[in-house]
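For this view, one protein chain was removed and the others were kept in their places.
Up next is chain A:
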Amino acid sequence: MKTILTICSLLCCLVFQAQTKISGKLVDQKGKPQEGVNVFIEGTYDGAPSAADGTFSFETDAKGSQVLVISSLLFETIREAIVIETYKSRSFTVKSSANALNDVVISVGSFQAGATTKASVLKPLDIVTTAGSPGNIIGALQTLPGAQIVGESGRLFVRGGESDETQTYIDGIRVAQPYGASANNLPTRGRFSPFLFSGMSFTTGGYSAEFGDALSSVLLLNTIDEPDQEKTDISLMTVGLGVGNTQKWGKGSFSFNTSYINLEPYQKAIQQNVDWIKPYQSMSGEMVFRRQFKNGLFKFYTAYDYANFELNQKDINYEDPIRVAIQNNNLYLNASYKGNFGANWTIQTGIGYGYSLTKTDLDSNAVKDQENAAHLKLKLGKKFSNKVRMIFGGDYFTTDFDGSYRQPSNEFKTGYTSGIGALYAETDIVLTSDFAVKAGLRGMHSDLLGTSVLEPRASLAYRTNKNGQLSLAYGDFNQLPKQDYLKYTSAFEPEKTAHYILNYTYNPNGRTLRAELYYKDYSNLVKYNTDLPQYNSIYTNNGSGYAKGFDLFWRDNKTVKNLEYWLSYSYIDSKRDYKNYPDKVTPNFVANHTLSIVGKYWINDLRSQLSVTNSFATGRPYNNPNEMTFMNGKTTSYNSLSLSWAYLMSPQKILYLSVSNVMGKDNVFGYQYANSPDVGGQFQRQAIGQAADRFFFIGFFWTISQDKKSNQLENL
């Protein structure tokens, strides 16, 4: 036995003595030494991380032909065949891999709210906690540069574009009717509850070839892939109540959210500027079903919304107010699948369907609009290497619209069916870790107009230093004329814009600076020759316009502890000759300067978040028929200061208070002038203002989840 041990230890010694030293140095492409990279012989434990000066050195008892592996998250793995006995100390150059965190990312024109992406400027929670926009996704986005404040509409107006120039997508599928019903000159809200979405991306121009039929902007909302836990949410608000629940099992989960809103008690208590007969009430629900597969995720999203209200609306042309009653039914379904297959292929496919029925009573006249819209989508992606990726796919959009206008004596019907087919391809090439290019092409054909268009899109990004990046984007965008015109005739070309954007982003830890210069060239805009678009108007595509400006965004979460704030400023110069305009003028929804300041301060001792939002915009143009020059009037400037307070009563109970327009400023958005002059030859006018001077909101949000239950059990 002794002999065996002796031999054994001898042999072991021999083995140890036979160790060979492997050493070398790691540098990056610029010759900078790289620290902390794991270097080892494949299949053995032998190796070492590189030191601060890039050198590495270790001993191995491996023999003969081996593979030396150099591996780190930040670099492409190097596998070098070596022969241990003849290996000589040498230097290796590591290349940063394209999926590295600090790589150049193309993000021109887009604002993202999400947890992970570098381009994120908003966190999902910001949507809920921004003062002045209680739970309204659109309201929070209006504090970003590039968006105009159009108080009487509540919709997104982006960079000199009208609200319908923005398309909304949920999980990559278009939402044909993203806004709730509203009466003329009363603001609407986005339909969707922010709680079901984990991320969103709001692009103000120059977006990917994946998206089309939008002149100005796309808003991408993504539902949560996997909910955290099973829970029940209860909300009690001054304007209504809501219940939500999430269930999880094996590979699936299901969430729903439902709410009943009735503004009657609130409007009884607080003085309104509008004469409501029956205040707004709505019943709405959303649900998401998710199923995880081995290589993908299937989601089914449904939203239903029923709303009605009735009011007396003053009109300068009539002595008595007009009774307006609106009923709206809306259903949206969306099924999507995303996953990967084969060698680095990804697939995203889905179908969306939207149904909307709006009945409007105007005194004794009745308007009925009914729309069925669907979107079919298939997108494939292929990653050829860390440096080259490509996506391609197709869309089919169909819209079927039926409208009727019934007077006591007769009825007019309108309607159209529109189909749009589109194909696109786009490639991302990372040329160096500091320089990337994206180029795409989208082709679109409209059945209704009988026309086809090609839209080239391109962007470049160059990283100037560790935290700074310069990007350039160009793109052509086409969109079918809006429903108001299409329902009378289809003798149109698509309306068109070209975007040119120069972006600089500076992104040190905890702070973000974005500056963007842009120019938008509009052509083929629809013109008509009557006061309002009618069946007998003469329509042309001879309109044109431009928008140019400068957007600035600054967000700082770092300088002051517990304080997050952002500041956005937009300057815009935009003129259009469209609709029935006699000249190229600045349209009434454009304010030259817009400034928003949003601050959120967390007070740890009070477990409270205080939030302040101040929105300011210079005056907007309006047309005064008493003057010779068209659209020559200008309203006074707009300002609204909003405050909110969120108090965390316990981990699961939140009390939320907010007041919009605290100062009660009487903002005027424009004026309605009489159609004909009075006896003195003057056109009389009435102001288009706010529905109420202030808006108060008190809500109590209670989450009942698994851990709470268990906690109580444990305390017994």
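Throughout what follows, a residue touches a chain if its C-beta (ideal position, glycine included) is under 8 Å from a C-beta of that chain, and two chains touch if they have at least 3 such contacts; residues count from 1.
We adopt the following convention: contacts and distances are computed from a predicted model.
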Item to complete: Mind telling me which option in "Heme exporter protein D", "ABC transporter permease", "Tetratricopeptide repeat protein" or "Cytochrome bd-I ubiquinol oxidase subunit 1 apoprotein" is what UniProt lists for the chain we can't see?
Response: "Tetratricopeptide repeat protein"
Worksheet item: Where the complex has a chain not shown, which of A:228, A:319 or A:678 is the residue touching it?
Response: A:228
Worksheet entry | Contacting the left-out chain in the complete assembly, out of A:335, A:388 or A:648 | A:648
Worksheet item: Which residue, A:49, A:339, A:421 or A:468, contacts the hidden chain when the whole complex is considered?
Response: A:49
Practice prompt. For chain A, enumerate the residues touching the unshown chain of the complex.
Written response: 3-4, 7-8, 11-12, 15, 36, 38, 40, 42-49, 73-74, 101, 115, 123, 125, 228-229, 231, 509, 562, 564, 602, 607, 648, 650-651, 705-707, 710-711, 714-715
